[in-house]
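Structure below; questions to follow.
Only a single protein chain was left out; the remaining protein chains are all shown in position.
Think of it as A and B in the order they're written, each chain with its own count starting at 1.
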Amino acid sequence: MAHALWGLLRSPVPPELRTDLAFGLLILVLFLMQVATGILLTLYYQPSPAMVAESVQFIMRDVSWGWLVRGTHHWSAHALIAVCGIHLARSFCLGTYRRLGSATWYASVVVLALLVVLTFSGQILAWDNEAYWRLSRVVRQVESIPAIGRSLARVMRGGDEMGATTLSRTYSAHTMLVPWLVWMLIFLDTWLLVRCLRIRVGGTP
Amino acid sequence: MIVVLRQGSTEEEIAEVLRDLERRSLRGRIVHAGGKPLIHVTSGSTRRARRLLRLDQVEALVPTSGPRVRVEGRRFYPYYFVNLCAGFVLVLGLLVLLAGQLPSGMGVEIDAQHPPSETQFPWYARAPLAFVALFPESLAWLGWLVLLVLAGVVFFLPTLDRSQRRTLRERWWIVAAGILAGIGWLYLTLSEGAR
Partner (left out) sequence: MILILARDCTQPLLDEIVGEAERRGWRSEVSRGDEQTVVALSGTGDPQALEDAFRSRPEVDVLPILSYREYRQLRSRRRMLAGLASGLGLLTAVGAGIPVLGFLLPPKGTLADRTLVRAAGKDEIRERSARKVLVLGRPVVLVRLEGDRYFALSAICTHMDICQLDWSEERRQLVCPCHGGAFDLYGNVVQGPPSIPLASYKVEQLGADVFIRGEA
């Protein structure tokens, strides 16, 4: 990817692609920020019901710059969803989903969905009263799906009751599963954009 | 890349530049334009040629990448990325400001016995929930189904919209649909149904 980015930096950008590129790079920068601050937060965060409040308190109170790391993680998550949403809405209105090739559109829609999942699960990780009841409402909604709902809800809770397993499942999805999916899609998106630029710019790769 | 030499450079000076190029395993060919001798560097990595500027008779090195791009597309290219990076730094500064001014709280301890009277959902999830709440309780499944179909339409948009119309005016209906959807989303987000 570093190679692809270097190529982007050195090649002239056609004016009509500039805004797309700016949005894409902004999303990439914010996501990198999320990864960096997220890794830092895992150093102190403890995903067990007894320790969650303690560890979050510890980050905010004792760890130097803890407020900054947690705060920027929180705010750039929301900014990511907003920026990605605006990017998609713009692409929808201008019809760039045809010009850039449809693959980037599919990738962007899935990325937005995954970002929503990431932010939602991140807010669940606070494991306070609001998060608990929010998640239980979602799980109850899932449970009402006919046929597969019950087993799906069991998988989400990690058992029949909300508890420690639910929290560690959410933690695992938030820090492992979903971020890796987003990474793969970002790689795909960058590759598609670079290829598109090369076709438009022509010349040597 | 093109090496621009000073007007009236002597044969000896031109030969010196060519020798220098050869030392860096680059090949050059002399052409003339506007009274100035030019050397078109025809092969080899041109990054190594930067030191040519030390020679007195060399006025400039003109990069010539991107042969099929019009001049307008290129005029800003280094400046464009500087602007972009400056913008990113501003965005990060804004995030730091938000983190300092509006810190996220910790919330109260879990009370699993007593469900709260209303559960607040985050701003991005309110509109779909309010949309489902528009349907009567017994038809909630229909609301979810409609939502799913709408999401599918958005996802498969490139397959559904194969029209060749390019300009905004020719696509007014899709822009209108987008604006309507945006207004609807905003209304649902602010409405009471999202509780």
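Worth a mention:
Assume a contact is a pair of C-beta atoms (placed from the backbone, for glycine too) under 8 Å apart; a residue touches a chain by one contact, two chains touch by 3 or more.
Only a predicted model underlies this, so the values are computations on that prediction, with no experimental measurement involved.
Of the listed residues B:Gly105, B:Gly152 or B:Gly184, the one in contact with the hidden chain in the full complex is B:Gly105. Touching the missing chain, out of B:Val41, B:Leu98 or B:Leu129, is residue B:Val41.
One chain of the complex is left out; on chain B, the residues touching it are 2, 4, 6, 29, 31-36, 38, 40-44, 53, 59-60, 62, 64-71, 74, 78-79, 82, 85-86, 89, 92, 103-108. Touch with the hidden chain on the side of chain A covers residues 36, 40, 43-44, 46, 51, 53-55, 57-58, 60-69, 71, 202-204.
Methods note: only the chains that are shown with their structure count from here on.
Against chain A, the residues of chain B that register as touching in their complex are 65-69, 72-74, 77, 80-81, 84, 87-88, 91-92, 95-96, 98-100, 102-104, 106-112, 115-116, 119-125, 140-141, 154-155, 157-159, 161-162, 165-166, 168, 171, 174-175, 178-179, 182. Listing the residues of chain A that touch chain B in their complex gives 9-15, 18, 22, 25-26, 29-30, 33, 49, 53, 56-57, 60, 67-68, 70-72, 74-76, 78-79, 81, 85, 89, 92-95, 97-98, 102, 105-106, 109, 116, 119-120, 123, 126-134, 136-137, 144, 162, 201-203.
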